[in-house]
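The other protein chains are all here in position, but one chain of the complex has been omitted.
Entry: chain A
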Amino acid sequence: MLIPVLIGMSIITFFIVHAIPGSPAKAILGERATPEAVERLEKSMGLNDPLYIQYFRYLGNILQGDLGTSVKTGRPVLEEIGPYLAATFELALFAMLIAIFFGVNLGIISAWRHNSTVDYGSMVIALIGVSMPVFWLGLMEQWIFAQELDWLPSNGRMDPRMFFEPITHFYFLDALIQGNFYALQDAFNHILLPAVALGTIPMAIIARMTRSSMLEVMRSDYIRTARAKGVGETLIIYKHALKNAFIPIVTVFGLQMGLLLGGAILTETIFSWPGVGRYLYDAIHSRDYAVVQSGILVVATIFVVINLIVDLLYAYIDPRIQYGKE
């Protein structure tokens, strides 16, 4: 399943990228380029060959593990994309943790106190969460928590004055490896605002999903049985009900995680987070073909892998689901 999806992706991105009007050579060389320079660069980039030849050349390179070279910076994409991916992954993961923690609990509370004020309150919060534009929320957060209250930094992954040499480019991990607790704390302060901004929509979606799925489960016979046996309410919810309500939640998690990886551009822009969304956005802007094609392919691969993991998780959560057996 993985291979055909990826080949399809590579074809689609390749042709869409090449369908964008505007010569990449010109975009790279800028407004000052002489026509001769543009022509020279187009030739050296192989842009004059037929499209299908360019595509097969590209595919061939990928199969050899060569994702191409960014014409803008002159560095290999494979080498360049790592730190950006790590930044986005760290942010998305953190946002997801926030989304799951608050989303699941909000959903449980409203399902448990169905049709009560708490329920309505939670669902209003969820509704606001889904409807709030990320850029607006981000700017408000910056205004309140960075500018007015001065509690948290407004941008970046870490104080630039901090002496910190990233190893894996996952700053939390790096700080832990180096035993640098100042850096760890600084990284935490920096990630909080963007993670909340990014996690709000998935949080709301998860809350609503949890609620409806919990409501269904709570009405089922075995819960009534458990209640009749006198099992405590907390135990019923977190042990008996939640587990069976988890499948739709995990699905949402998988999809949302994919969205967060690719769709964090707005958050990354507002919080100056050097992530893969901005990296791709800038590349599209400057017609950096290699970066756009390979970058999208890498993100797509991760998306597919995450959803594969989610599929496997189903079997784990619900033993009735089995793969490979009819």
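Please note the rule applied: contacts are C-beta pairs under 8 Å (C-beta built on N, C-alpha and C of every residue); 3 or more make two chains touch, one makes a residue touch a chain; residues count from 1.
In this text, contacts and distances are computed from a predicted model.
This figure omits one chain of the complex; the name its UniProt record holds, of "Peptide/nickel transport system substrate-binding protein", "histidine kinase", "TldD protein" or "Lipid-transfer protein", is "Peptide/nickel transport system substrate-binding protein". Across A:35, A:50 or A:179, the residue that sits in touch with the chain not pictured is A:35.
When the full complex is taken into account, the listed residue touching the unshown chain is A:146, out of A:146, A:173, A:223 or A:259.
Of the candidate positions A:121, A:156 or A:248, contact with the hidden chain is made by A:156. From the options A:9, A:45, A:77 or A:95, the residue with contact to the chain not on display is A:45. Not every partner is drawn; the one left out touches chain A at residues 20-23, 26-27, 29-37, 40-41, 44-45, 69, 71-75, 80, 83-84, 87, 97, 100-101, 138-139, 142-143, 146-147, 150-157, 159-164, 166, 181-182, 184-186, 188-189, 238-239, 242-243, 246, 269-272, 274-275, 278-279, 282, 287, 313, 316-317.
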